[in-house]
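Left out: one protein chain. Kept in place: all the others.
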Amino acid sequence: MPLASRRYEVADMMAAQEFYHSRGWTDGLPVVPPTDEAVEACLEWAGLPPAHLVGVEPVRARAITAEKLAINAVMAGCLPMHFPVVVAAFTAMLQEPFLLHGATASTGGCAVLVVVNGPIAAEIGMDATFNALASSDRASTVVGRALRLCLINMMDVRPGAIDRSVLGHPGKISYCVAEDEAGSEWLPLAGERGMPVGASCVTAMAAGAPRQLMNEWTTVPEEILDTFASEIRANMRHYSIWPGNYAIVVPPQLRAHFHAAGWSKADVRAYIFDKARILRSEWADCGKGAVVRDRGGWEYTALSAPEDLLVIAAGGPAGGFGAVIPPWLGPKSRAVTVAIGACVDCEIP
Amino acid sequence: MRILDPSHEEGAAGFAPAVRLAALEGATVGVISNGKEGTKGFFAAFEQVLKERYGVGEVVLRTKSNYSAPAEAGLLEEAKSWDALVAGIGD
Partner (left out) sequence: MPSAGIMTETFVSAAELMARVLGAEDYPFAVIEHPISSADRAALAARAERAAADCARLLVEADG
């Protein structure tokens, strides 16, 4: 089936760069020129016809086809083997609970965090260890970048245009991480969220920047999680008090203590659910006294339910570091998990 | 080399605006607020001006449940009973 997109003739690679930059079709970085051959290779690998409807963004009634996604994926530097992950991630982003328009237009400036589970992570060379949250490997970088290019080009999410982010954060360039399933005794994130264990899946979350923490002075799980909970409480005080999907990233050095003590992800979630709470009066300690009013005694919880915490095993082997990744803004956008290569409307056997 | 267009290429269908009111006197004007800080005071003053200066009969104030999303279906259904609609969008 032929590709339907308009074609342009350019002289060479450098001319292609200026052509795309001048039209606002890039993220500012050089792009791989999307030829028919490269785009068709992606579609063939994923087994998708060009006109396959990945989904519709409802606010703008904007249809996203496999062809357009493949063009942007090639531009981002994706190889055919990366493309199924891009398709699954954008499928997740187009699900109604994700609220894609709100998440990408908001002044709040979140990025789309993508967590990859299952065998596909290793197959495409994703590294869930060193530099896990920042361009750890080619696959992670180009998959995340492909999503951003598609937002720019298919949904006009450009700074100052639809994208009203005041600050944004570097995750908007690419924000993709594999979970370290081989190095963890925990159930994978996708399995915790109801997908068949062993299936290749992606979870998309409208996410703020990661907030790094450190506690290498204890082996007690509660004390380690007190540090995570404290960072979450800081986000509630300084940024947004509303509950939503928080993510925590737990690298091996801290993870070992949970495994030694027999703590599951469910235990971690229950503890954080209980501890990540503040009183409205605490706003007065950080310059927000004007909105405390007569509600100082009101308690706010970071999580509406323990299940709202995404626990991700990832990161390099040495150092008692961890990270808290806050939501864009409370419950407005919900994290969505989809299987790679599966029909979202099909029942899981 | 021949390269492909990565952007959305279809044109929007467009729409024709609804017929304007002959006058505001006696009309029911619905207001859909995004509910953010400051909107309460703003729309209270707005309602007063509409009634006292422009003779609007009734002002119905509603607030979206999610200020980052379009108004929910129930609100839009109720809006059909109004003569005109004012939406408070960006803050």
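Structure notes:
A and B label the chains in the order they appear, each numbered from 1.
Here is the rule we use: a contact is a pair of C-beta atoms (placed from the backbone, for glycine too) under 8 Å apart; a residue touches a chain by one contact, two chains touch by 3 or more.
Everything numeric in this text was worked out from a predicted model, so none of it was measured.
Of the listed positions A:Ala161, A:Ala182 or A:Cys286, the one in contact with the omitted chain in the full complex is A:Ala161. Although one chain is not drawn, its touching partners on subunit B can still be listed: residues 11-15, 17-24, 29, 36-39, 41-43, 45-46, 48-50, 53-54, 79-80, 82-91.
Contact residues of subunit A toward the unshown chain are 60, 105, 156, 160-162, 164.
Simple rule for what comes next: only the chains that are shown with their structure count from here on.
Residues 1-10, 37, 66, 68-70 of subunit B are the ones touching subunit A in the complex. Within the complex formed with subunit B, the subunit A residues making contact are 3, 5-10, 12-13, 16, 19-20, 23, 25, 33-36, 39, 59, 62-63, 68, 71-72, 75, 99, 101-103, 105-106, 149-150, 153-156, 291, 329, 332.
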